[in-house]
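With one protein chain withheld, the remaining protein chains of the complex are depicted in position.
Chain lettering (A and B) follows the sequence in which the chains are written, and residue indices restart at 1 in each chain.
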Amino acid sequence: MFLEQLSNGIALGSLYALTAVGYTMVYGIIRLINFAHGDIYMMGAFFAYTAIAYFNLPLVPSFLIGMVCAALLGVFIAKFAYTPVFNAPKINLFLCAIGTAIFLENFAMLVWGPETQSFPTMIKNEIYTFGGFKFTKLQAVILITSILLVLILSYIVKKTKIGRAMRCASQDMVAARLMGINTNKVIFITFALGSSLGAAAGTLVAMYYKAVYPMMGFSAGLKAFVSAVIGGIGSITGAMFGGLIMGIAESLGAAYISSGYRDAIAFIILIIILLFKPTGLFGKTVKEKV
Amino acid sequence: MKNKKSFLIITLLLVLTLSLSACSNGNDNAGTSSEDEIVIAHAGPMTGDSAQFGDMKNKAIQLAVDEVNEKGGINGKKVVLLTGDDTSNPKEAPNVAQKFAQDNRILAVIGHWNSSCTLAARGIYDAAGIPLLADSVNKALTDGTTPTAYRISLTDTAQAKSLAEYAYEKLGKRKAAILYTANDFGTGLMEDFSRFFEEIGGEIVATETYFEGQSKDFSPQLTKIKGTNPDLLFVAGYYVETALIAQQSKELGLDVQMLGTEGISSEELIKLGGEAVEGIIFAGFFHPDIEFPGTREFVDAFRTKYGKDPDTYAALAYDSAKLAFAAIEEKGESRQAIMEFLDEVENFPGVAGPISFDDNHDVVRNIVVLTVKDGKIVPAAEQVD
Partner (left out) sequence: MGNLADVLIKLSIATVILYFVIKILSKGFDKITDIIGNMEGQTRRKLIYIIVGILLILPLLISRYPYILRTSVVAIMYVVLALSLNFVLGFAGQLSMGHSAFYGIGAYVTALLMVNFKISFWIALIASAIVAGFFGFLLGVPTLRLKGDYLAITTIGFGEILRLILVNWIKVTRGPAGIPGIPSPKIFGFTISNNIGYYYLILLLAFFTVFISSRLLHSRLGQGFIAVRDDEIAAEAMGINSTYLKILAFVLGAAIAGMAGSFFATFVHYVNPDNFTYMESVTILCMVVLGGLGSIPGVILGAIVLTILPEALRGIALYRYAIYGLLLILMMIIRPGGMIDMDRLKGGKKNEDFGGNRSNKVIWRTNSSK
């Protein structure tokens, strides 16, 4: 029973982790809690769904189409909703993000209808047992895809020129600009990467639960946010761990404490971690500049 | 300074009148109707977590309206439908209600799908004397404090009782586990089902919960339920989650008979659940194959118009609209007249079965037991007595 719950938790946690990575990336660069991230995740799932259900494309191209469309959407949002308020007080950026989230949810509802659509079954589900652990083929696919995507992402951030520019910008936007880095380009690429990761997560989740619906981004976004904060916002490793911790805590909490308080458990862990380590598990402590 | 002051006052008054006219505007733009139109209203969730249900109901009512207009309307007048969105939020529902209550043209309101919304809004309908035809199941709705409310579906208590008896007597189940959605619908059914099932000798081995529209992962709850070895899993929720629960319980190796509520009798259940929902038994108030006068025509018309099958809520909404039209035709165009009709009506031929209301304004009807067989919803072999 415990092992089973643990494997439930890891499966759930890997989904959270993937969403949280995209979240934490955008935060790392522009210090923005992107409330719309969950909704980009939803839009990504809908794009992939459209490619499959309306244009009868196979899974992999649809998956990539979802990621590309979401990346474009992310850049579009960054361009028209976020950059105009970059110099205003931060709360404005915050509200723009909330506005974008509300807009996207309702936009999806207008275009695809409010009801839950069933995501076509693309991968036949088989159950494997490995030691005491039980996992399905789909869970394995999700885990492998997640790891692959995060590896690609780490490569981009650590090894490429644009990655270096991103890391620079995340340290100090103004200094980066002075050093001749095109910070606008960096911001847009960050959004594109973060959004395509979000879309990948959304599509995987839609495949896993065989359902896409306009409100699916709301609680996913909140959970991703919590995972990112637990891990230390801005840190990619932190986000992965944060997601796993959340997933395991939720599964075990729902099993041994109460299923009704399941979502509260995540928040309680969050509050406890923040009280003892206000920047999250892997976050760097930032000295205040006086 | 004097000039400035008067300017200021004028601007302020302007702002005030603007804002006031803005809120009364909402009334007028719907008000293209004139004296020779009959207006009924539908209040329900058109956006938000439960939007799909409001959408189905609205489609069905629109169908009824179109049909009656094609035949030349009621007493030669065209029928117009107004829709109010309560976003399934009990805070918004009274606003919709107040808006409808103020509009004297509206003769009857069909709606509020969510019990919490109906409960929050019913006082306003009552004060305005508008008949309210609701399909919310919470028992408190017809507690006698708001005599203008009529319930076209069974209460959660009645539904839970029928289901508990069916599970115990017809299916021979003794150890039930319950997974319920944490809203008034799920909680009400969970409580009543537990009570009745234990009264007749059954045992409730596990009670777990989840959140509608937000929870998609049920594996912790199901794993826990699996540990208690039930012979029946009662899911008190709606179709999306029930379909997911069915799939996940199969994946986790929890292979027991599932029992569902009236909230899952929808084609979407099968689309979402696939093979996993095969054999699930659930309650309904309507099935296209259980024919009453008009059922076939309704189902055909709905399919032609919207390209999908009507569900229970659509059928009930359609019947509600038909009831209102019949009342207006027979008793006259007033709110009072409609209520008189509803009080007296006996065995009104509805597409979901004959309709009569008891003294509490609850409908008198039985549940239909449905099941999924070969990817289709069909009436179960054994029905309730």
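The working rule: contacts are C-beta pairs under 8 Å (C-beta built on N, C-alpha and C of every residue); 3 or more make two chains touch, one makes a residue touch a chain.
Everything numeric here is computed off the predicted structure, so don't read it as measured data.
Participant: Checking the contacts here: which visible chains does the omitted one touch?
Facilitator: Within the full complex, the chain left out of view touches A, B.
Participant: Which of B:E67, B:D85, B:D135 or B:E262 touches the chain that is not shown?
Facilitator: B:D85
Participant: Considering the complete complex, identify which of A:A81, A:A140, A:L252 or A:L281 is in touch with the unshown chain.
Facilitator: Looking across A:A81, A:A140, A:L252 or A:L281, the contact with the absent chain belongs to A:A81.
Participant: Looking at the whole complex, which of B:I74, B:A182, B:A206 or B:V351 touches the chain that is not displayed?
Facilitator: Of these options, the touching residue for the absent chain is B:A182.
Participant: So which bits of subunit B touch the chain we can't see?
Facilitator: The list for subunit B reads 1, 4-5, 7-9, 11-12, 16, 19-20, 22-27, 29-30, 46-47, 83-85, 88-91, 94-96, 98-99, 101-102, 115-116, 119-120, 123, 138, 140, 145, 182-184, 186-188, 209.
Participant: Of the residues in subunit A, which ones touch the absent chain?
Facilitator: 27, 31, 33, 50, 54, 81, 84-85, 87-96, 98-107, 109-112, 171-172, 222, 225-226, 229, 233, 258, 260-261, 263-264, 267-268, 270-271, 274-275, 278-279, 286, 288-290
To be clear about the criterion, only the chains that are shown with their structure count from here on.
Participant: Once you find the CA centre of subunit A and the CA centre of subunit B, what distance in Å lies between them?
Facilitator: Whole-Å distance between the two chain centres: 35.
Participant: For the complex, which residues does subunit A have touching subunit B?
Facilitator: 1, 4-5, 8-9, 11-12, 106, 109, 113-116, 118, 121, 125, 127, 134, 136, 205, 209-211, 213, 215-216, 218-219, 250-255, 259-260, 262-263
Participant: Please give the residue numbers of subunit B that touch subunit A in the complex, ascending.
Facilitator: 46-49, 51-52, 55, 182, 208-211, 213-217, 219-221, 223-224, 227, 240, 243-244, 247, 251-253, 268, 271-272, 274
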